[in-house]
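Removed: one protein chain of the complex. Kept in place: all other protein chains.
Note that the chains take the letters A and B in the order they are written out, and that residue 1 is the start of every chain.
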Amino acid sequence: MIVIIEIKDLRVSFHTYFGEVQAVRGVNLKLNDNDTLAIVGESGCGKSVTALSIMRIHNMETTEFKSGKILFDGTDLFKLSEKEMQNIRGNQIGMIFQDPMTALNPSMTVGNQIAEVLLRHGRDANAKRLSSKDAKERAIELLRRVKTPSPERRANQFPYEFSGGMLQRAVIAMAMACSPKVLIADEPTTALDVTVQAQILDLIKEMQSERRVSLIIITHDLGVVANIAKNVAVMYGGLIVESGAIGDIFYRSSHPYTRGLLDSISRKNGAKNEPLRSIEGTPPDLVDPPAGCPFTDRCEYAMRVCKDHMPPESALSETHLCRCWMLDPECPLKLERRKL
Amino acid sequence: MSSGEVFINTEHLTRDFRIGKDTLRAVDDVSFELGRGETFGLVGESGCGKSTLGRLLVRLYKPTSGKILYKGKSVANLNKRESFEYTKDVQMIFQQPYASLNPRMTIGEIIKEGMRIHQLGSAKEMSERVSGLLNMVGLNAEHANRFPYEFSGGMRQRAGIARALAVNPEFVVCDEPISALDVSIQAQIINLLKRLQSELNLTYLFIAHDLSTVRYISDHIGVMYLGSIVEVANAEELNINPLHPYTQALISAAPIPDPAKENERVRIMLEGDVPSPINFGAGCKFAGRCKFANDNCREEAPALRKLPSGHAIACHRMEEINMVE
Partner (left out) sequence: MAVQTSISEGNKDFSRIPKDIGSSQKINRVSLTYAQGVMRTLKQNSLAMISLAFIAFIVLVAIVGPMILPDYQKQDLLHALEAQSGAHWFGTDTLGRDVLTRLVRGTRISLSIGFIAETINLVIGIIIGGISGYMGGKADMFIMRVIDIVVSIPQMIIMILLLTVMKGSVGTLLIALCVTGWTGLARLVRGQVLSLRENEYAMAAQVLGASKWRILKTHLIPNCIGPILVNYTMSVPGAIGAEAYLSYLGLGISIPEASWGNLLQMGTDQFPGALWLFFTPAIVFALTMLAFNLLGDGLRDALDPQMRR
């Protein structure tokens, strides 16, 4: 396995006037070549911040990278200059955003926007820069590839003339324009209608296998994860609380939070008059995060040790890591088998 | 739960919006009824008119034609005093936990506003009631002095529920109250709404874009597509045995949080996006995306017809489609 992106002990904080929000508190991640890694979690858990750190597109006035490094193909991205970073963004790492409407320039035709990316980074067969005519042709080709009906006409239209699903296709075309090695998709289906979501996920999968691109998908939707991911990292309170291959997370989850997430969406079980299973309470405020496990206050299995000490990462198998005191060999308490 | 009497119902309710020279028919000839203590779930994708329908019911919008009957009385004919009473009886819970609370007011002030408007008690009584309401929705009295920006999404939504309940409503329109929330919080809010319903004998119209959550809170579910209700059925029945091709696609499209099942199942994939609801011609609005559509479908709009099973469906070819399946 070739590791294409490796995040080591990443810590990111935001400075607000309430104090320092410790959005990411020591994250380690690996993305293998041709892999699909899903980072799952709820709003404010640090999943987007982690992924955006790879692109380094935060508001630099308020963001502070406290520690850690991100290796892309062996180069430390934090050591690159802004100029070198620009060459990586869009060219080697593509990005798909949650809201396609804001991801595109409203005053420029969709075709021209894709062509612009090609003009900046694209090379022809002889490694020469593309002419604007070639770029435009390739843009239309890309639109056709992402299954835009009548791409020649569509290329000359503005974003507002597109529907949400069509726009997301165009954003995917733009992200794939330079055949990047890595694609980061930040909640790519959240803003779309249910019947369109499945189309977009299928398209991403198709593009991925066709271009052999590694994918990081950030989502709160475990249904999306089940559909697309090979590996999963579950984040909570700025930490990865559990990570593993998709089966580890869905069938052998060992963290009470992962369990709770799975339970609160498994709507198959439970009669109508029974309350839905949910996780009571609210995630912790990361301005002053708890010293111990961030999930303690909401956890059915909470113990004294959880409150005061951060649980270490325990390896359950070669792929499966989990941060929970119940996995400590000395701990008498064990997680119950999941009720299915 | 239902006492059988019709509590609120609509007859041929239609609402148009002018967009430049065009007419957008957001709600198109919608009739449904709801008994006291029941929940009617309304499901559909963005732009299907479900929120407009909700806003018509709380009188944020006026109908273009058709009427709303509340306890048998046409809402359009209410006099001034009755209209004011209606704002006490009929309340709304909103979608956006961030935009639905005034950022300049404390949570306590926000909850008190309805009581102030309807003069429900003295200042002291109102403050006590705020504490009571906060406890009822799973917050605590200390939260009354906080500002909305200090709350998490779920807590804001609870505050929004407390605001609606402060005036003792009988009917609450829940306009996608959980779609903007995190999954673990969604179930909390559904449980809360269900508990409040049984404690306070509330009647709900529950709007959502996702069938899987709605079935837990609804007695009946209506599926909307481009302004029209295409299928209505008992909640379980609709999930187990959807008859309209659009409902079938909607259920099929919802991702299943289980990789094995997700990978082996065959999806009914709809082509394209939901078309724009502007200037629709004759014929079934779903015809453009429906693989069963024939010429008849494109020429004549199907009416919602009741089946012996209790299902109501607007599809010409329902019998043939469901024979094949």
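The criterion applied here is as follows: a contact is a pair of C-beta atoms (placed from the backbone, for glycine too) under 8 Å apart; a residue touches a chain by one contact, two chains touch by 3 or more.
Everything quoted here is computed from the prediction, not taken from an experiment.
**Student:** Looking at the whole complex, which visible chains does the left-out chain touch?
**Tutor:** A, B
**Student:** Give the residue, chosen from A:Arg153, A:Arg212 or A:Arg304, that touches the chain omitted from the document.
**Tutor:** Considering all chains, including the one not shown, the answer is A:Arg304.
**Student:** Touching the left-out chain: which of B:Thr87, B:Ser131, B:Asn234 or B:Ser252?
**Tutor:** That would be B:Thr87, which touches the missing chain.
**Student:** May I ask you to list the residues on chain A that touch the chain which is not drawn?
**Tutor:** 9, 16-19, 26, 28, 280-285, 287-288, 296-307, 309-313, 325, 328, 330-333
**Student:** For the chain that got dropped from the picture, name the residues of chain B it touches.
**Tutor:** 55, 58-60, 84, 87-88, 90-92, 94-96, 99-105, 110, 113-114, 117-118, 139-140, 143, 145-147, 149-152, 155, 160, 163-164, 167
Everything below uses one rule, namely that only the chains that are shown with their structure count from here on.
**Student:** Going by the contact rule set out above, which residues of chain B touch chain A in the complex?
**Tutor:** Per the touch definition, chain B meets chain A at residues 45-46, 152-155, 182-188, 190-191, 194-195, 209-210, 212-213, 215-216, 235-236, 249-250, 253-259, 261-263, 267, 269-270, 272-274, 276.
**Student:** Under the stated contact criterion, what part of chain A meets chain B in this complex?
**Tutor:** Within the complex, chain A contacts chain B at residues 42-44, 149, 163-166, 193-199, 201-202, 220-227, 229, 246-247, 250, 260-262, 264-267, 270, 272, 275-280, 282-283.
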